[in-house]
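Contents: one structure, followed by commentary.
Complex shown without one protein chain; remaining protein chains in place.
The block that comes next holds chain A.
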């Protein structure tokens, strides 16, 4: 049996409310909140980045996996907010967790799908017997340009998954990927903020890929939404995944446990994986979980998992998402602008 043997998450403590950003730009907060279905988002501290977030999430995953870090044969981080343009993030995390040096390490990139991609690849390596355990992490501290609609949702956070063939807490039943070349959202090299094509990010990009990928994996597993306990989608805001779940025929009960964007925001590569972590925080043995990520450019990875008895034994080895979600320190727009490097400081 191949699947998840450990999972962990991390989101920074600071938050900014939609009201605070809306007040800065003279926009109507209620209209924005009703449209986006996001109330607030996480903000990283000045000394946090996608590496420190990946580290904390992965350490939590190791606590649940109860394995020797030296047995991990691959460490991959998916992110679109790497601290270095050239120099891998995953080497830092692998070293700091005591996984190096006999390990294959790489950074992945595919907009918001980079995180699920790492899980997809380590799953394949583990299943083939090439490695004993593999660690896949999605972690981001992404930014929206000031006054851009993305500024209300672009958040920071991450989740990590260790895959293996024994002591599995959630078995992989099926995987499926759906990908096309779609120019909905991009960031050119050297640019601080991404560019997106407004309404074009919806129907032909997010919905087309998410729905086809979710349908594809259910068909492969010979399942329908009725067979699935919980569904998790990528969450660029709160509204898109809610609409996707309804279009596929899922209920509120199936969807809400993995719906994290309303109180965390869009954590990009961490997003669908944080949703999965949030579901694993409450799931019971034999529950079936569908996860479909989405990355602009564009593609969706899907997984169907079946939870095992072991999940409940290791769940409390590390903090639940709720622990991090409840730890909050609100900041105003000026502090947010400073923390995100939007204030020009003296350089001498």
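Rule of thumb we're sticking to: contacts are C-beta pairs under 8 Å (C-beta built on N, C-alpha and C of every residue); 3 or more make two chains touch, one makes a residue touch a chain; residues count from 1.
One rule holds for everything that comes next: contacts and distances are computed from a predicted model.
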Which of "Transcriptional regulator", "Spermidine/putrescine import ATP-binding protein PotA", "Cytochrome C556" or "Iron chelate uptake ABC transporter family permease subunit" matches, in UniProt, the chain that is not displayed: "Transcriptional regulator"
If I consider the whole complex, including the chain that's not displayed, which of A:71, A:95, A:109 or A:256 touches that chain? A:95
Touch with the omitted chain, as defined above, among A:38, A:51, A:159 or A:173: A:51
Had the left-out chain been drawn, it would touch chain A at residues 13-14, 45-49, 51-52, 55-56, 59, 83-84, 92, 95-96, 98, 329, 345
